[in-house]
Structure formats: structure tokens, C-alpha cells
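A single protein chain has been removed from this complex, and every other one stays in its place.
Just so it is clear, A, B and C label the chains in written order, and each chain counts residues from 1 on its own.
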Amino acid sequence: MADISAHRAIRWDTAVGGLLVVLLLLSFSLVDGFGNALNLSFLIGNTLPIALLALPMTMLVVAGEIDLSVASTAGLSGAVMGALWNAGMSIETIIPVCLLIGVVCGLVNGLLVTRLGLPSLAVTIGTMAAYRGIAQIVLGSDAVTDFPSSYLDFAAGKLGDTFIPYAFLPFLVLLAIAVVSLHATPLGRALFATGANEEAARFAGIRVKRHKLWLFVATGLMAALTGIFWALHYASARYDNATGLELSVVAAVLLGGVDFDGGKGTLGGAIAGVFLLGTGQNAMSLLNVSAQSQIVVTGVLLVLSVLAPRVARRFAVARAGRGAAGRTSEP
Amino acid sequence: GTTKKSVDESAGGGADNSASEADPKAPLKKGLTVAFLPKQVNNPYFTVADKGGEKALGGLGSKYKETGPNNATDTSGQVSYVNTLTQQQVDAMAVSAQDPGALCTALKQAMRNGVKVVTFDSDTNTECRDVFVSQASAEALGRSQVRLIGKQLGYKGDIAILSAAQTATNQNTWITYMKDELKKPKYKNMKLVKTAYGNDDAQMSFQQTQGLLQEHPDLAGVICPTTVGIKAAAQYLSGSKYRGKVKLTGLGTPNDMRQYVKNGTVEAFELWDPAKLGALSAHTAVALASGRITGKKGETFTAGDLGSFTIGDDSVVSLGDPTVFDAKNIGRYKF
Amino acid sequence: MREPPVLAVRSLTKSFGAVRALQDVSLRLHAGEAHALAGENGAGKSTLIKTLAGVHRPDGGTLVLDGEPVVFNGPADARDAGIAVIYQEPTLFPDLSVAENIFMGRQPVRSLRRVDHKAVRAATAALFARLGVDLDPDQPARGLSIADQQIVEIAKALSLDARVLIMDEPTAALTGSEVARLFGVVRSLREQGAAVLFISHRLEEMFTLCQQVTILRDGALVSSEPLSGLTEDDLVRRMVGRDLDALYPKLDTERGAVALSVRRLTREGVFTDVSFEVRRGEIVGLAGLVGAGRSEVARAVFGVDRRDAGEVRVGGKALTNGAPSVAMAAGLALVPEDRRAQGLVMDMSIERNIGLTGLRSTVRAGLMDRGAERRRSLDWAVKLQVKYARIADAVATLSGGNQQKVVLAKWLATRPDVLIVDEPTRGIDVGTKAEVHRLLSQLASEGVAVLMISSDLPEILGMADRVLVMHEGRITAEIPRAEATEESVMAAATGRAA
């Protein structure tokens, strides 16, 4: 057993937050064109889909599960949106329908995981392909781009001269809801307990399965919302929208110090992780760092995110150990 | 509520984006920065095209730069590169769009910020760029591939198409023209039995080819209008009992296909010269940035040793007819 | 003097951060001698053992093997030196067969160094025969009861034919007959010249098995002396530092209305047609051999497992099948038998673990009321005398007994009307045991209905107003306190009674 009490691990989520601040400061002062409103709004706008998905993903990972089908669900919701729009339905009807589809996708994942007791990693790798495939059947090779401009402007525009995209405001509301639910309500407590020891949580009267089911449903809903936002933000609904986004989301969440084994992590850390990657990529692009090198940087950051806290702790322990060794003599 | 119909009605006539007049005599500016934004960096085809652009820009005394996503389906990545280039205030960008709609907002923003936008290879919606430099008219490409396979088959037998992604705009346009061409009486003994999609992925294209041949054992020929697909299909055919028996043609680069032409898997295929496509894009971009053209139909400009070009419908400039490669001439091309 | 010790430690110290688990402790183990190690929960017994086994590195002090100082860099070193250890918590590979569990890493091999699966199985069967247990070597370890797991651990240690056999509470989960078997085997090992170090909170076991005793208190050595001549009270006084009151402080209470009523409860293949009632103010003991199905009944009553048939009523209200939350709301609490897996979230703090059962009560305006949560947790941690540094420390840092107290605290904090306790004092020291018993008595006198499952027969006899006995998934006897004796209960438990 690890010496838990010996040295409290340096809190990685705080460290990521600090790193984000440092990176922002450096970028503002050293990177040409980083600080102006247009660029910042680009940065935020392009990072928003990942940030939106990171909210439920963090909760899922804390509860010991994962959903890799989020990007496909987003793609499906976008595809349905495109198909229905082409069919002449009004956008005010389409959006709720898309959200409902997200709920259904989440429900399917949730039922497979909770009722059949299947590992979520396996299930959602399967549904990842299935949902994407359905999206392909629904929309085929079409790319729908002619959504009403008021909606497009909302998804892509920003508040007057500021750097804040309109869509950032609803995101802040969702973030607040998520933070409070995870960190200040009995539900959040239950999720942490579930992730750390599901059996013990069940014995403590926590409705583990129900919580997880709802969590998957919420994830599906958020994924659908992200899909709608994506289609409007990029003014393009295609079946392959947001392909591969799940890996970015998982990477950002893990970078933010959320433990994949469940039971540990904070939303603050996860969101800091999301924006750390987003800011880093934006700054590097402005500095003309090639896409390939950016990938390497992302990878190194990920490795460091898990290695650094352990190395730091080992150093701390070693220092304490030297102190102890001074007192006694080794045989 | 807001429906497609109501939006279409309110949109009215197409807006013309250029207010200013073209001045064909305006001096060609030097020291401009033109950025190439391919669908994917590190993609050999785009690298050849971009290199062509670089060479042309060098001749024009302007600066070349290349940037782009690492993945041909990372549309959001490409959007953020458009944003970055806008941010860096380049004078013009030459974009090969991953998606006709997704780049629009960003490209319009770029144009509002004074950046001239040329699309090449893959177009966006027409209002989101100044000029599209087409590798050859879609019609010519589509029809000529059918002609090629027809000749190889003696105008007889079942054929199939192995395309890239189902969403690939170029391929889809070409396929439409292929089907149209096939309606001509000349091809009455040929039948298109299936269109398959290999997603520009080697393995997938491989298996799709296998599937085509299993499903249609009498298949006589395959048209493959994508460089990745034709390569995979050729590799499969050359290692199978179908080598030489099933004809394969389509779009490919001479380097990729040399081996298969040599060993008899492929008789002839075609492609435009991507380096010329890049060079024409560069010339177009500089002409736009210098004010020689604005993108209106009928405007004419010279593009160095490529000759003179006229802007056609929808602000499209066409490179010209594709080159057909076969055992006789392939040795002369190195790209 | 005697011949030199096989294994000895001199002035060992070991700290975990601020906690000094061992301070200047010395111990000598002689060949052919069984040595008891006694002390309260958290006294440092397991830490001492883990140091001997090479799991922990001591901060200071020397390990001496056959007169030579040694350093163990890991459990493998200790094992190679002929030290076999049974740890307090069974550590098996759930996916592997019992036989593989026992011989992992040292399987007999045949040509080309291939594992000889047949020999592994045969040797395991032989070990089980020696222990007199009916376990199948090919059975996977997953799903074994705690007791069976412990038996596999014992078999593993025996298979080493070690010169030093160290056992950390091997009997905590076992019933009388299995303990007797184990002791028989250990005795024969000792007679063949092995040195034995034995930890148990059951004092009578020390007297049956051991010749020498070492007592720890708060990480420090209290005494090390021959057992002969000492009484249980002497031991307790040395361990606790004071005299102990009665171990079974049974209060006479008034029986009230039926609080828990179980009718024809059945879970196919596990237990059948189980019916009983528990009244307010009553302590009902549920006895039986290991594997009789007692824990399973408790789980089904509480709703953690679904029942296939039957009915459970708490205070007259029928409970929904498979819904512990409903059971809790009705006033039912279950202290589970496996604290690591079922009772605690090891990485969470003491505060939060206790708080877990109060998620509904420590809420204000939908949000957690942290102050209330902390007060509730502190209150119960203090009441049960949990020994900890800070209430915000992870329960993983507590000693086994103190972890058990946290589980108790967690459930008592719900102030239940009906309390089911499954092996409530497993691994708890005598002082605390008396404490827990007093607590249960007091709860009963306050009108709580208590159902106590225990493999510790004296505990059942000492505490229960009525004893239910299970045998192979059925209740075979109901014995009033006056008639309950070891003989009568065992007869029913082994199916000998009608």
C-alpha cells in the first residue's frame, strides 16, 4: 500500500490551472496576434465542443465509466439536423428532436452498461461505430450548409467587440451546473464513491446503476447539443462531423488530472486541461509550429501530466527518507 | 418556425462580393505572403501541389508558406488554421477545402479582413472564396475516365467505381458525369454495377475491391477516381488472380502507379499535374491581391509560363485537360 | 540459554508520515516455538509483520536471520529466506484457479521449464486434504467467501514449508472446527522445527497455540514473556493498559413490537425459505458454519442482492426488492462483513466514508452541508474511539480494527431501527470488542432491533437473546438464550440436529 499520509500528492488539477495561467501570460506577451479579441474568440469557439463534452465526460470518468461514443453521437445529431432541415422541417422542431436522439443514444449506452453489466469502454467503442454508421445512413454524402443565418451567427459570432463568443455564455451556465452537481451535491459525492468502490457505494444505499444510467443519458444529451453547436458553428452538417473528437476530450480530461480508475478528479482540472490544450495549439499555430510538432507536444504533455506528480512525490519521499536515514544507521 | 424554405425565400438573389473593379494593367505586387492550406499536410499529392505554388511564388517575388491539419478529416482543425492565417494577416490563401460549408464562416471572415481567398482542388460554396482553381473541369475528368476504361474493355462488360469517402465533393461530381457519359450509345454494352467507397484508406479500399470482385465475379473493370484508392486497388489486383484480367483505371500519380503499369495490372490512368495546379493557384492569388482580377466571369490573366486563363462561371478557373499516363510515357513523369 | 533465534528484530522503527507505527521494537522467534503477538488495533502488529516480510522497509533497526543481519528488498527476498506470511487481508488472484494461486511464481516444472499443471493440482489437493477442507483446486478464487480465501492463504503459506510461519489474524474469519484443523497443522509444523508468529484478537487461541507472547501498545514494546503463568486478564491489562470490564455486557431489555420480519425469503441456489422475526430491543444471533448462507441472507434482506421469493418488512412496511436505499429509509442498516470491498471507500477520508450514509440528511437546499457532515462524522468517530491522526485522512491509512470501527460508525450514524451486523468484531481487539458489544447492548436497550451474524460462537452466546442457526441455506434451529450452548448451536449448524 502506498504511503498515503506521508506526502500529499501535489494536486495536479491545481498545477494544470497554474500552467494554463502561465501559458496565457506567455502567449499574451510573446505571441503576435494572440491577445486580440478575434483570435481569442476563435480560440474559445474552437475549444468549446471539447469543453462541452468534457463536462459529462469528467463526471463519467469520476464514476468509473467512460463514453467513447460522444463524438459519434454529436455526428449523428448533426446529421439528423441536416437531414430534417433538408426535409423542410423548422429548426425550432429539429433541435429538440436532435437532443432527444442524443438522449436515446445515451440511454442505449447506459442500459447496456447498467443492465447487462458490460464494460463501458467496450460498449461505447461499439456504439461509436454504430452511431456514426447510422449518421452515414441518415445523411449519406450530403453536406448541409444552409441553416438560418440567425442561428449560424449565434454559433459563430461574438459579443460585440469583446472576445467572448455568444455560445460561451450558455457554456458557463452549464459549467456552473456541472461543478455544483459534482462537487457540492449528494449526487456528486455518490459519483465519487461509486468510482472509487462501486460495491461499497451500493452497500451505502447509493443507487449506483440509476446514477450511472442518468449520467450516460446526460452525456448523450450534451453530445447531441455539441453536435448541434458544431453543425451551426462550422455551418456544415455532415455525417462525419466531429470525428475523432472523443480522443481529444479524453486526453484533455486526463490531462486535467481526472483519474481514469475513477473516484478522483475535479471539473476545474478537466476544463483547465481542455483550455490548456486549446491555448497551446492556438499559440503554436500562430508561431507557425507545424501540426506534427503540435501532436508531439500534446503527447509529451499527457505523459508529463501523469509522470510529474509521481516524480515530485518520489523526490519528496526521498528527501524525507534521507532525513530518516540520518537518524538510524543502515546495517 | 424557420425552415429551409423560408430561409431560401428570404435569401433572394445571390450577392456579388466584389465591389471594386478589376484593373488588368495593375502592377503585380511583390513581397506578398501567400499561404497554402491543403486538406492535409504531409499528403504527397498536396505536397507536390504546394511545391508548385512555392516555385511560382518565388518567381513572382512573393513569400510562400504552408500550414494545415495533420488529418484529412479534421475539419475543425482546418477552420482554426484559416483563423490563424486571418490572424497573421497573410495577403492571400490558397485552400483545398475539406468541407464545402464548414470553412465558410472562417473564410468570409478572412475576406472581410482583406485576405484574398483562392480555393484549389476542392471547392467551397461559391460565396466563400474569390476564385476556385479547378484541376480540370469536373466534366472533362468524369467523362475521360469512362472513355479510358471503355477503350480498355472494348466497350463491353460490367464496371464498378471505387471512390473515396461518401462525402468527397470532387469524386461525387465526377461520378455524376461518369454516369452521364455512360448513357451514350457507345457504352450500351457496359454497365455500372456498383459504386463502393474506400474512404481513402488503404485497407478499406483493399477490402472494398475484394468485395466488388466477390460480389460481381464477372466484373471487367474498375474506375477509381482517387489516388489512394487506385493505389490500393492496384496493389490488391497485382497480388491476386485478377491481375491483367480486371482493368483498372482512374486518377493516380505516376510514382504510385509505376510498378503496376510495369507489371501489367494497369494499362493507363490519368491525372492533372498537381505542381501546375499549385502554380496556377499561386498566380491567381497574386493576381487577386494585386487587383488584376476580382473573380468576375470573363476576367483574363496570365499565369507565367502556364499561359493565359479566363475566369468562367461561378468564378472558376480550369487548369485544362488531364494527362493520360501509360507504359509509353510514364517514365517521363516524376511526381 | 537457548539456541539463537531463527529470526529476530532489534530496535525496529517505522513511521508513516507523522504516525509512528513502530518504535524500538525487538522480537525473537525460536525454532519449534509458537509466538503470539498481541496488541490493540493499530498497535503496530501488522506493520511489524510486513517489515519482517519485506513489504515495508524499516526506518531503523536490524533484521537478524540465523544470527546474520539481513535486508529484505521485497517479499520475494523474505520468501527465499524461508519466511512464509499470511497477511491480515487475503490477497488472491480472483481470475486464477485456487491451485494457481497457491503456487504462483513457483509452480513445479517439467521438461523445457514448462509448468506442470497436473503436479500443481495434485499438490494443492494434498494441501487441502491436510487442512481437511473441501475445496476444488480448479475453482477460480473469485467468489470464494472470506473464510475460504483465508484457507487458500493458509495453504499457500504451508506449501512453502517455511522455517518461519507468520500469521496475521488467520482465524478472524474461521469457525471453530476450521481453527482446530489449522492449529493441528501448525502444531505439527512447529514440532518439525518451524518458528511461528501468530496474531489473533481471540485470546483463548493464543493460549491454545502459543508458548511465548509479545505485546505491543501504540507501536512500542510492552513485554515479551512466556505465556504459561499469564491469565487472559493479564494479557488484556498489558494490551489496553487498564482492567477490562465484562466482554459481553448484556443488558436486560424490554422486547417491543416486531421490527424486522422476514418471510419465506429465497435466493435460488443460495438459501431457501428463510423466515424469522426480530423485535425491538432484541439481539438475535445468526450462527452457522462458514458458507451456510448467513451473509447472503443479510444482503438479500438489505436489498443489495435481489431475492427470488419472499418478503421483508421493516416496522410493518414491506421493502422493495433490490433497493438498499428503500431499506435505509425504512430504518434498516447493514454492517457488511467485508470492510475493504463492501464497507469502505479506501481512498476516501474517514469523514467522507462516514458521511456516505448521510447523503440525504446532511443536505441544505440541495447542496452538501459540509459542516453538518463533519460534525456527524466526528461525533461517531469519537464515540467509537477510532484512532486516527486527522478526520480527513484516507481510511486506507488506518489499522484493520480501526477501519472496522469506521464501518460501524458509518452505519450507526444513520440511527437505524433495525441493525444487521455481519461479523461486527472481525479483527477488532478485545478492548474495542467489549466496546462494540456494549454499544450493541445499549442500542438494543434503546429499542433497536439487532440481528448479529458472527462466526465467533462465544460472542453469539454472550450477546444474543435468541440464536438462529443456519445450515446449507436453511434455518435449522431457533434456540432461546437459556438453551443456547456451544453444543446445541454446533449440532444445528452441522445439520446433526433435527
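In the analysis below, contacts are C-beta pairs under 8 Å (C-beta built on N, C-alpha and C of every residue); 3 or more make two chains touch, one makes a residue touch a chain.
Here is the rule we use: contacts and distances are computed from a predicted model.
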Undepicted complex member, UniProt protein name, chosen from "phosphoenolpyruvate--glycerone phosphotransferase", "Dihydroorotate dehydrogenase electron transfer subunit", "Multicomponent K+:H+ antiporter subunit C" or "Autoinducer 2 import system permease protein LsrC": "Autoinducer 2 import system permease protein LsrC"
Partner chains on view for the chain not depicted: A, B, C
Omitted-chain contact residue, chosen from B:211, B:304 or B:320: B:211
Contacting the left-out chain in the complete assembly, out of B:256, B:273 or B:299: B:256
Option from A:27, A:58 or A:136 whose C-beta touches the chain left out: A:136
Listed residues A:20, A:74, A:99 or A:112, member touching the removed chain: A:112
Interface with the undisplayed chain - residues on chain B: 40-44, 46-47, 70-71, 166, 194, 196-197, 202-204, 206-208, 210-215, 217, 231-232, 235, 238-242, 255-256, 258-260, 262
Residues in chain C touching the chain absent from view: 53, 55, 74-76, 79-80, 85, 87, 91-96, 100, 103-109, 113-115, 117, 119, 121-123, 125-129, 134, 136-140, 159-161, 268-270, 472-473
Hidden partner interface residues of chain A, rising order: 1, 68, 112, 116-119, 121-123, 125-134, 136-137, 140, 244, 247, 250-251, 254, 259-261, 290-303, 305-307, 310-311
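Here is the rule we go by: only the chains that are shown with their structure count from here on.
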Most central chain, judged by mean C-alpha position against the global CA mean: A
Between chain B and chain A, distance of the C-alpha-averaged centres to the nearest whole Å: 35
Cα-centroid distance, chain A relative to chain C, in whole angstrom: 42
Overlap residues in chain B, where contacts from two or more other chains coincide: none
Chain B to chain A touching residues, read off their complex: 1-8, 41-42, 65, 67-71, 73-77, 79-81, 83-84, 86-89, 99-105, 109, 125, 165-169, 172
Complex contact set, residues of chain C against chain A: 13, 15-19, 59-62, 69, 71, 302, 304, 323-325, 327-328, 334, 336, 341-348, 352, 355-357, 359-360, 363, 366-368, 389, 393-394, 396-397, 410
Parts of chain A lying in touch with chain B, wherever the complex brings them together: 32-33, 36, 38-39, 42, 46, 49, 85-86, 88-93, 136, 140-152, 156, 230, 233-236, 238-244, 281-282, 285-286, 288, 290-292, 295
